[in-house]
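All protein chains but one are shown at their positions in the complex.
Showing chain A:
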C-alpha cells in the first residue's frame, strides 16, 4: 500500500469513528460544504483538513462523487434535455467510487434515502442499492431511516427485496444493532409478503435475541409454515426460536441439511471481501447458518446420538421447568444468564463467569476450550458428575473392544480418544472417567487398537497411590509390554515418561498443601514420594527386562534413557525430595553401548544426578534438622559406585576395579591383552571412530600408522575439544563437572 493511500484510509477511519460518536453535526457540516460552489469548496476543504495531501486523481473522483451525490439528493431534473446522460454520468461516478473504495457513511445515508424514496425510477434505485458498499461501516441511523421509507410505500416490491438482501449482506458492517432490533416487529410483519419472506427470515435470523421470541410470534411462524409448507428459511428461524425457547416450540431438523438460506449476499460478494480487508483486523466471523446437528457425520449405528460428542446447546427446559410459569421465567432468566452461544472469547468468560448458562449436555464442553476453562475452575460438583457419567458411558459404549468386538468404527473411536486427550492436555489434568475406563478396558485390550491414543490415556491417569493402581493398570500393561514388539515397548515407555512428568507437576504444585483430613489416598508428602518412586522402580523393572528381551537394543535404550532424564532431575526441576538411580541393568548396557549418542545421554544424566544430589546435600547441611526426606547414604553410595565405573571407563582406563572378576580364559578369547588400558575416551567402542577421525584430521601424514595410544598429554586435551565440537555435549558437562583436570592421563 502506498503512503498516500494509508493516509487516506486513516482519514476514512477517523471519519467513521466520528460518525458513530457525533453523527448529526458531522452530517450537517458535510452538507454545509456542499452548498458552496465547486472551486471555493475544494479550497476550503483543503484548509479544513490538515491531512489533505492525497493524489490528484482521487481528489477529482471525490469531488465528482460529491457532485453526483448532490445531484441524486436534489432529485431528477425534469427540464434538462440530456437528463439521461447526466443521470448516467453520475450513476457511473457513484458506482466506480463505491466499487473501488466504498462509500462513506454519510454518502450511504443520503443515497439510501434516494433509492428508497422513489425519486428515481426502479432501475436507478436498483443500481444505487447495488453499489451501497461501505468503506468501513454503515451507520445504524441510516438503516433506520431507510426502513422508515418502506412504510411510506413509495418503492417497488423488487426494490424492497433488494434492500432486504442488502441489509442481510451488510449486517456485519452496521455499527450498532440496538435500534434496528427495536424494529423487530416491523421486520417480522414483512414475513407475510411472499416475496420478502425468505429474506426477512434471514434478517430475523441474524437479529433475533432471546427476548424477541414470544408465543404470538411462534404461533404466527407456525401458521406461515402451515401455509407454505416446509421452507428451509422458516425452518431455520423456527429452530432458532426453539433454541431460545424450547418450552414453546419443538422442531427437528433433517440431519443432512446444511444450507437454510439462499446466499443473499452473493450480489456483493467481492465487494464484501474488499470491505473486510479494508476493515483489517480479523474479518468478522461468518455467521454460522448451519444449525444444530449440521456438523454431523453419517447417521450412526446407534439410536441415541447424531455424533459422539453432543452439540453445544444451552440448557433448555430442565431448569425452566423447575419453576412455575415457565414462559415468564424464560424472559426473566434471559436477562440474568449469559447465553452460551455468545461466548466467544476469554475476557467474555471472565466477565460472565458468575452467570454463565451451562450446556444442556455437559459432554459438549469437550469441544469448547472456553468451557473447559470454566469446568476447570468451577466448584460445582454436579457439573463434574454430569461430565463423569456422560464420559464414562460414552467411552464404554464407543469402545470397540470393551463390549463387542466391533472394529469397523476404530477410526471414530480413535478420534474420540484423541479429542479427550486434547482436552486433558489442555486442562493439564486427567478425567476420572478415563481412569475408570482404563481399569475396565485395559485387561481386554489387544495392545494394537488405537494404540497411541489409548497409551496417551495412560499418561493422564490422575496421581494415585501406585500400589493401588498397579493391579488395575500396570500389571496388565506389563503383560502386554513383554509380549509385544519393540515399538510397542518404546511407546509404553514414552507414555510412562509422560505419566511421571504429569504426576511430578501435580505434586510440585500440591507439595505445600497440608492434608486436612484423613483420606483413602496417600496425602502426606512421604506417601506421595513413595508412590512416585514405586512408579520409577516399576519402569526400571520393565526396562531391565526389556533390555534383555530385545538384546540391548539401542533404539529401546534411547526411550529408557529419556525416562531417566526426567527421573534424574526431580529434585531440582520439581522441588520434590526424591532421587532414584537407574538399575545396573540399564546403567552398564548404556555405559558399554556401541552408540555414542547413548553414551552421551548417559553422561548427561549422570551429570544431572550429580547436580541434584549435591543440591540435596547442600540443603541438608543448611537445614541442619533431620528431615524425613534426607536421602539415605545408600543413594549416594550407589551414585558414587556408578561414577567410579564411568570415570574408570572413560578417563583413568581402570575399569571395574572393585567387585568384578573376569575369568582370564574369557579375556584371552577376546584377544585383548591389556584390557585395563582398553577402556577410555579413546578406546571406548562408542568413541573409537571419533579417535580415528581425530587423528586422521590432525595428522593426515600418519595415515598408514594410526597410533591410538599417541592420544595423551596435550593431544588428549585437543581430542577432548574435538569430541565436544562433534556435539557430545553430555560428555562435556559430565567431564567438566565430575573430573578434575589435574588428572589428565
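The rule we apply is simple: a contact is a pair of C-beta atoms (placed from the backbone, for glycine too) under 8 Å apart; a residue touches a chain by one contact, two chains touch by 3 or more; residues count from 1.
Here is the rule we go by: contacts and distances are computed from a predicted model.
J.: One chain is missing here; what is its name in UniProt, given the choices "Centromere protein L", "DNA repair helicase RAD25", "DOG1 domain-containing protein" or "Eukaryotic translation initiation factor 3 subunit B"?
T.: "Centromere protein L"
J.: For the chain left off this view, which of A:385, A:594, A:667 or A:696 is in contact with it?
T.: Per the contact definition at the top, the residue touching the missing chain is A:385.
J.: Looking beyond the chains shown, say which of A:194, A:211 or A:510 touches the absent one.
T.: Touching the chain that is not displayed is residue A:510.
J.: Specify the residue from the set A:251, A:371 or A:646 that touches the hidden chain.
T.: A:251
J.: Identify the residue among A:69, A:167 or A:238 that touches the chain left out of the display.
T.: Of all options in A:69, A:167 or A:238, contact with the hidden chain holds for A:238.
J.: Which residue among A:66, A:394 or A:456 touches the omitted chain?
T.: Only one of A:66, A:394 or A:456 touches the chain omitted from view, namely A:394.
J.: Contacts of chain A with the missing chain: which residues?
T.: 218-219, 221-222, 225, 230, 234-235, 238-239, 241-242, 246-254, 257, 303-305, 310, 313, 316-319, 321-322, 326, 360-362, 377, 381-382, 384-386, 388-390, 392-394, 396-397, 403, 432, 435-436, 439-440, 462-463, 468, 471-472, 506, 508-513, 515-517, 519-521, 523, 572, 575, 615, 619
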